[in-house]
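Complex shown without one protein chain; remaining protein chains in place.
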Amino acid sequence: MEGFEPKLVAFLCNWCSYSGADSAGKAQKEFPANIRAVRVMCSGRVDPQFVLEAFKNKADGVLILGCHPGDCHYKEGNYKALRRYTLLKEVLKPFGIEDERLLLDWVSASEGNRFVEVVWQMVNNVKRLGPLPLRSG
Amino acid sequence: MAEQIGVYICECGPNIKDAMNIDDVADFAQQLDGVIFARIFRLLCSQEGKELIAKDVHEQGLTRVVIAACSPKEHEHTFRKVISDAGLNPYMLQIVNIREQCSWVIKDKGRATDLAKSMIKAAVYRVAHHAALETKEIEAQPDVLVVGAGITGMSAALTLAQKQRKVYLVERSPCLGGKVVRYEEVFPNLECAPCMLEPALDEVLHHERIEVLTLSEINEVLGFYGNFIVKVTKKSRLVDMQACIGCRACIEPCPVEVSDEYNESLAKRKAIYFPFAGALPNAPAIDKEHCLRFKSQECDLCQKACQFAAINYEETDQVRELNVGAIVVATGFDLFDVKNASQFGYGKIENVYTSLEFERLLSSTGHTGGEILKKDGQVPEKVALIHCVGSRSKKFHEHCSGVCCSYLVKFAHLLKQKFPEVSIVDIYSDFCLPGKQTQKSFNDFSKEQGVEFVRVNDTNDLVISEVDGKISVKYPVSGAQDDKSLEKITAGLRDLSVDMVVRLNDTNDLAINEVDGKISFKYAGSGAQDDKSLEKGTAGLRDLSVDMVVLAPAIVGAVDAQVLAQMLDLTTDENGFFNEEHSKLSPVSTTTEGIFIVGCAQGPQDIAGSVAQGQAAAGKILSRLVPGEKLTLDPCTAEVDEDLCSGCKTCIGVCIYNAVCYDEEKKRAAVNEALCRGCGVCVATCPSAAITGKHFTDEQILQEVKGVLED
Amino acid sequence: MKRITINPITRLEGHGKIDIYLNDSGDVDQAYFQVPEFRGFEKFCEGRAAEEMPTLTQKICGVCPTAHHTASSKTLDALFSVEPPTAARKIREFLYNSFMFEDHLLHFYFLGGPDFVVGPNAPKEKRNILGVIGKVGLDIGKKVIDMRKRIRSINATISGSPLHPVHGLPGGVSRPLTEDDRAQMKDVVKDVVDFAELTLKIFDDIVLKNREYIDLITGDVYKHQTYYMGLVDENNKVSFYEGKIRVVDPQGNEFAKFEAKDYMQHLEEAVFAWSYVKVLYLKNVGWKGFVDGKDSGIYRVAPLARLNVADGMATPLAQAEFEKMFTTLGSKPAHNTLAYHWARLIEVLYAAERMNELVNDEELTSPKVRNIPSQPPAEGVGVCEAPRGTLFHHYQTDDNGIIKKVNLLVATQNNAAGICMSIERAARKLIKGGKVSDGILNMVEMAFRAYDPCLACATHSLPGDMPLIVNIYDAKKKLVKEISRH
Partner (left out) sequence: MGKPKVGLYWAAGCGGCEEVVVDLAEDLLTVTGAVDIVFWPVAMDFKYQDVEALKDAELAVVLINGAVRLSEQEHIVKLLRRKSKLVIANGSCACLGGVVGLANFSKGIELINRAYKEVPTVANPLGLTPQSVTREGDKELELPDFYNTVKSLNMVIDVDYYIPGCPSTPELIKDAFMAILENKLPPKGAVLADTRALCDTCSRRDTKPEKISIREFKRVYEIEIDPARCFLDQAIICLGLVTRGGCQERCIKANMPCRGCFGALDNVNDQGAKFLSALASMMDSNDEQELKRIVDSIPDPAGLFYRYSLATSLLRGKIDEAK
């Protein structure tokens, strides 16, 4: 997809991933302007409706980033996220939304590098897929 | 009235200004709905910056504020305070992180500008839906309940018992001091435990703000941080502690004899008894379970024997209701029940002891008065000390109890002191001697006894060098290794070996039997043994003969921790220890705020560790439960709308803080703001969208999503 | 040339449209019956869980959902190779008869009946249930409404909803009946036979005692020599819930008798670009166009057809009426389309009698109403007699019971060709010299109304679109006359 600049929404948990993004920033590591960060207290706060709303509002991809398993500030919030995500992935299949357009991953507060890697990876995947063609008519 | 949103864009020196067309951004922000102005300022976190905002709030009548600057992690609190001091609700603020997540990371100026615009748009959309939130305060009870009067509980209690604060110290047994008070000498420096504890025991007993409740147990805990209501049953001692002087005249006449749990059931006690000589409080207790009077027989021998009319058969159990703000759980440990590992022959073979039993043998307050004798009254000639019984093994418990090696060294030392001739076989798979002094004492004891454990395990002796581009590691030999990489060792040190060291992969593979009055061992040998008699040994089973065995069983959580865990909404791990809130950052807190776990209730500890944890928990409590002060609650909690809630209970199962409860009357869920941490898991889960996550409502988040995506 | 567009047709379940072309002398040159509706259940049921099919396919039609639910449940029995326990079989059959009873009455009193009861030429605002009530009196009207209500309430007790049952499972039903349920059912069932007979009496008084109507019924405006198809029990008696499918030729000789699973060897569908309805015909005779007779594969189903293919009714009172009808009509098979109304009421009586038999059956309340499937699902066909004709469901699934392929042959599809012919014939016979009136056009509509067609079913699409309009166009499609029925 030449010249296509996807829009990605990233739901970042306040304690790990948002700080992870900040530490990438503090280290002045370049990351793509395609990412639109939305801060939530916990990845477990991310209602599957948010993901669908993002797609509905023309997001080409959605990331949910939380604390690594076992490190959740709220003990099990990220596991709740993982459960929903696993089921959501299955539910999205008949909607024809490609797997790579939605990603749940773990980024800790210190993992600025990892944040940047995950984000670039996602942006490149979605660039390959092109814009999300929502149902018309 | 229409919203008046003020947008501030911080240049952050050059950090933001140079990375984007900041004027474009401001012009763009200016156009957004509800925005009455967008100002650019050099450094908003500076004094002038703060004053500028405060001034605008007053003069421009701002109702909401958006600040595009650095990460909210840096200055959200700063700016909340600024607008709140200026008379605006602190939650009418939205920070836009255009530094860490824009100017510092987007190298293309044009793109950075566009991103900043959409981030600010999202913030303006969001802030328009912010609600004023009030920080709630609740009355808090500064008094504290400490469960367990061992050394941990006592140190917590003593630290807590300050002015205007009462501490209830609840102990199940008749006496204070837990297990430690029943040890003779404790490692590393062989202090006399009872002597060490005596002042503390005394202070606890006579402290005006500590109420000791012996023979007492918790039956019910209600409420939450700052306001727990605890029901405690205080069993009747039947002995008036004021009247009793502890003369022991009542003990002898008692016709009943039962196994003495305070001497690890190695001896017998009466139905009226002192747990051990010198147990405090210094008064006996009557064990209703065995006392004849309570088996409807006529007996008042102890009462007759008492010169002080201290014995009162009429005393009844009472239930106390305590109102406390916090609870410290110091319920200690039990030992792994070695009967569950039959290979050790424990319980079947005489003279096979657990470490706690051996402590009682060593103790001058024990039934032998400190004499170490075999059952036949003879002095042992050869004693085996066995590490890691039921621990560090997938078969039983995987954890390392951390103290056994140390006290086994102590045992070896004390044995040698008493009987220089005794030979000791120390059977171990690894030595764990952490801390400042234990290794030293290990070395000292060994030398002083002329015992030399021939095993170098000090990595400081390693020599690492580069040889032909490869790394070569040279290290001193160990005389006793089964490690293949150590096969070719020189045996130079062997001759020095006096006592035998046998190294096994897993001491749980041992088999101990009785063969004509002797205890026989079978263990898997490892081929290379540092023992003359076994020098030519090849791998396989070896026989070796001793006449006393001391086992070091795993330290596990108190057997009935589960019961308490249920009452306190705590969880325990597979070893019976209570789970802490965070293994590193909050080791003594739990997921139930206001309930703390300390000492061996939390995990295996030595005495110092236990005391430190007791005091740590006390410190946490003292810092927040201040007499006369209220507890402030973060307003960003969840809230249930009863008109929408169907009582489906889905939210209740997902809250690990037990902050959401089900009102059986109304058939509705309700959030306890004092317990809610605002994670929002229940909000996302509620199928009726009946729960609002304050300051992170669906609407607020969706507005932000809409904003960042809009073209 | 003029075109009369009848769009849409009314007092039926479903969307229908009629185009009548008049030649210059004003006589009918050609008439088309179109169904402008389609939904595509065959496709969107793919991927669904098999056990959901009874409650999915019933949404094909809100008038005969019980027929789809039952056919679908039987298809699941076959799909999972599991037999329902006797009690479950009887619960299903009771519900089915109760449903037929109510559905047929709905047609007589609400849809088809008004044409006779208030008359084909009555003002249109009278040609409906309210007009019927006006004619037969409020007492009977209340009886009708009350009976329907009570029937619906026991259907709800048995199957969950008065409209869309939910109890069907492979190998049985989700809930056994209690003695309380039986008591409630008995309290309704005690009146159903009387009510059926009352209805037959109304039909007798209003229709059969009326020379004009008899001529209309026996006359050749509404007559076609076709094959007939219907379900019969082991004694070749009419059966709604189960049995073999029997086909007779226009002379009444058995042409075929087969099991549901063999339906593909006997039936085929034709597609027309000008209608959403697929037209069924007998594969082994073939499609010869919209013509009747022995050489045309066109066959008809539903009440009259069921009676035509059967040797009689399984219950005494209905048997007597059966004999009376064929004697009156003078031939078996009877080809008189309007006799559908009569046959329908005889089926009402049969259903009433059958309900009486079942409600007193000891086994009805046995707690054992399910056999849990033990075989992996694969493929199944199920059949039952819907009020409007023979209904086939056919599913294929993967091992996990996820639907892979669906085929549905639905009641009115069987009659589609017959309806087309009947409408055209009626139009030809009734419209002469360009003379059309509201009454005449209503009599054209009576030609399809007799079938009680469900065009929703016919297209597995959603019924009931626009009211009937008649426009007369000249050959250049200029509106020359708009017929208002006021």
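Per-chain numbering from 1; labels A, B and C assigned in written order.
The rule is short, and it goes like this: a contact is a pair of C-beta atoms (placed from the backbone, for glycine too) under 8 Å apart; a residue touches a chain by one contact, two chains touch by 3 or more.
A quick note: this is a predicted structure, and the numbers were derived from the prediction, not measured.
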Visible chains that the absent chain touches, using the contact criterion stated earlier: A, B, C
Residue among C:Ala71, C:Leu169, C:Val192 or C:Ala416 touching the omitted chain: C:Leu169
Footprint left on chain C by the chain that the document does not show: 1, 3, 7-8, 10-14, 19, 21, 30, 32, 34, 36-40, 42-44, 46-49, 51-52, 55-56, 58-63, 65, 76, 80, 106, 110-111, 124-125, 127-130, 142, 145-146, 148-149, 152, 156, 159-167, 169-171, 174-175, 263-264, 267-276, 278, 280, 283, 287, 370, 372-373, 394, 400-402, 407, 409, 442, 456, 460-469, 475, 477, 482, 484-485
Residues from chain A at the interface with the omitted partner, ascending: 47-49, 51-53, 55-56, 69, 76, 79-80, 82-84, 86-88, 90-97, 129-137
Touching residues (missing chain, whole complex) on chain B: 643-650, 652-654, 662, 667, 684-690, 698
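Here is the rule we go by: only the chains that are shown with their structure count from here on.
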Touching chain A and also chain B, the following chains: none
Central chain of the complex, centres being mean CA coordinates: A
Between chain B and chain C, centroid-to-centroid distance (C-alpha), Å: 75
Chain A-chain C separation of Cα centroids, rounded to whole Å: 55
Of all residues in chain A, those that touch chain B in their complex: 7, 9, 18-19, 21-22, 24-26, 28-31, 33, 36-42, 44-47, 49-50, 53-54, 57-59, 73-77, 80, 84
Sites on chain B touched by chain A in the complex: 71-73, 97, 99-101, 104-108, 111-112, 114-115, 118-119, 122, 581, 591, 636, 654, 656, 677-681, 683-685, 693, 696, 698, 701-702, 704-706, 708-711
